[in-house]
Structures are given as C-alpha cells and as structure tokens.
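Removed: one protein chain of the complex. Kept in place: all other protein chains.
Let's turn to chain A:
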Amino acid sequence: MKLFEYARAADAREALERFRPGTMYLGGGTNLVDLMRLGVARPDFLVDVTRLPYDTIDADGDGLRIGAAVRNSDLAAHPAVRERYPMLARAVLSGASGQVRNMATTAGNLLQRTRCPYFQDVSRPCNKRRPASGCPAIPGDHENLAILGHSEQCVATHPSDMAVALAALGAQVHVTGPASDRVVPIPGLHRLPGAEPERDTVLTPGELITAITLPPPPPGRSHYRKVRERASFAFALVSVAAVLDVDEASDTVRDCRIALGGVAHVPWRAERAEAALRGAPATEEEFVRAAEAELAEARPLPRNAYKVPLARNLIVRTLQELIP
C-alpha cells in the first residue's frame, strides 16, 4: 500500500478545508481500504469523515433524512425504514455481510466502486482505472457485467443494492462542496461510462455527501428481489426494486416504479417499463410487455446474455407478487 497521511475531520468545513489534490474521503473503508491494498486506489491523504455529525436518521416532513455516516446496519434496522420503506431495508440487508454492514456508511455505499475483475487487477488494462488503457472485459470475463447503457470503453456495473432501492424511491443526495451546496437526485448521481468511465458519478473533487433524503413512501406495495450465485454475501447478477400501485376497482396500474441492479454502470431506473405499465391492466401479459419494452435496448455481450431473460423474469415475478 502506498504511504498516505491520515486525518480525522470533526465537521464538513474541516473536511472541505483539508481536501487537496490526491485526497480521498474515508467512510467505513470496506471498499476503499481493500482498493488501496490492491493498489487500485492510491490516495496521498485520507480525510476520515465517519465522525462528522451525520450519523442520525430523522423525519424530514413526511419523508426521511438519512445522514451520510449512518452505518448500513443501522439504516436497515431503523424502525421508520423497516415500516415505511421496507424495500430499502431489504435492499440494504441483501448486501454484503453483517460485519461489512456494521462498518459501511450510507454515502460510502453509494460511492463504492465496481467489482469488475479487471478494475480490481492492476496488472491488467482498465479504462476506468487507467483511462485509454483498454477494456479486457469486453473480449474477456464479463459474465457479471452490464447489458444496458455500457460503452465501448467500459462494461462495468454499479454493485450497490441500496442504490437500486433509492433509485426506485426517488431519493435526493445532499452534497456540500468547496463552492456551494447542491442536491443531486438518484438516478442522476451515477453516470453512464461513455468515453469517461473513470468518472462513476457527477460529483466533482472535494464534494462531500452529507445526507440522503427520501420523499414520502410512494403508494402501493414494494419489494426488492436479488438473484446471485449463492444465497448470501454475493453481489447481484440482477436485482429489481419495484413499487406497484394498483387500482383495485379496475385492476389497472395506477403507478409503478422499477429499478434494476447488476445490469448497468448506474442503478437503472426502468422508465420505459414504467411508462408501458401506467394505466395498463395489472396482468402477467402486461408485465412481460413492459419488461420487454425496457430490455429492447439491452446490448448483452456473448457471456452475459443470460441477464436479459433473467431481468425480464425477475421484473415480471416481482410485479406479480405485488398485485394486491
């Protein structure tokens, strides 16, 4: 591991003041420390932001404000999250292990890096790690990588479960920075790889996430389902966060939210599927039609084409379970 300096910031102002080129903010460290050990992340200076006063979950009007430093386990165990945003609790609980969730923070979960094997292997080229060096995943090991929104430069996926639920809920990310404060929506925080896969998010150097706010829970029933290679402690091959609001008099879909994980460089909000379903009968045929409308733009690679029917079936099954 490259030598670095370490400092613990007491508040956001101190963290921002200490930030200089080569600095990274340290949250729970469950991804960053590993990447430093692998030589993928090479900061000169770590500013520890886990002691900033952002470790509470509070009511925010009819919504919820989740501090950036709230640990994943505390988020999933919070009564308001369990009762009002069960999809979010389930997404967080489906990620990582008990130990990792105790350490990992809310903001760190959003900003974790892809688990693409080439990104994590410094002996191999990777456009995300070393721009313009190439992408060996496209001709190589891409079984777990993207089918939607990828580019010729990068087919990495975003690994978070939590972010998929937040994308379906329409969460807002509160950011403070050297110039000003701003609010970035999810989806919107993460970006597609395009020609700049080294940039995972729209955040600029020095910007610091302070909180995530959730609007009031959307009407209807919700669920988070995740398919992975083993029953626990594995990243998603495909996951889906879905909210379905059905008018029971007419059995038609009043509104719905669908977000997919494991398929793209971002938590993928399935807006085409949502549009296809609004006002449509709440039936399996319509769910299939909506899922296929979304996946019509999928561009699978030779060894991850299985994700297209997997995503389709997962969307359909999850929606079927949400019919009242």
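The rule we apply is simple: contacts are C-beta pairs under 8 Å (C-beta built on N, C-alpha and C of every residue); 3 or more make two chains touch, one makes a residue touch a chain; residues count from 1.
The rule is simple: contacts and distances are computed from a predicted model.
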(message) Which of the following is the UniProt-recorded protein name of the chain this complex doesn't show: "RNA polymerase sigma-70 factor (ECF subfamily)", "Oxidoreductase", "Iron-hydroxamate transporter permease subunit" or "Response regulator receiver domain-containing protein"?
(response) "Oxidoreductase"
(message) I'm checking contacts with the chain that's been left out. Which of A:Q99, A:S133 or A:S250 qualifies?
(response) A:Q99
(request) Touching the absent chain in the whole complex: find that residue among A:M24, A:A89 or A:L295. (result) A:A89
(request) Looking beyond the chains shown, say which of A:E14, A:D34 or A:D121 touches the absent one. (result) A:D34
(request) Touching the hidden chain in the full complex, which residues of chain A are there? Just list them. (result) 1, 3-6, 8, 26, 28-30, 33-34, 37, 46, 48, 50, 73, 76-77, 79, 82-83, 86, 89-90, 93-94, 96-100, 102-103, 231-233
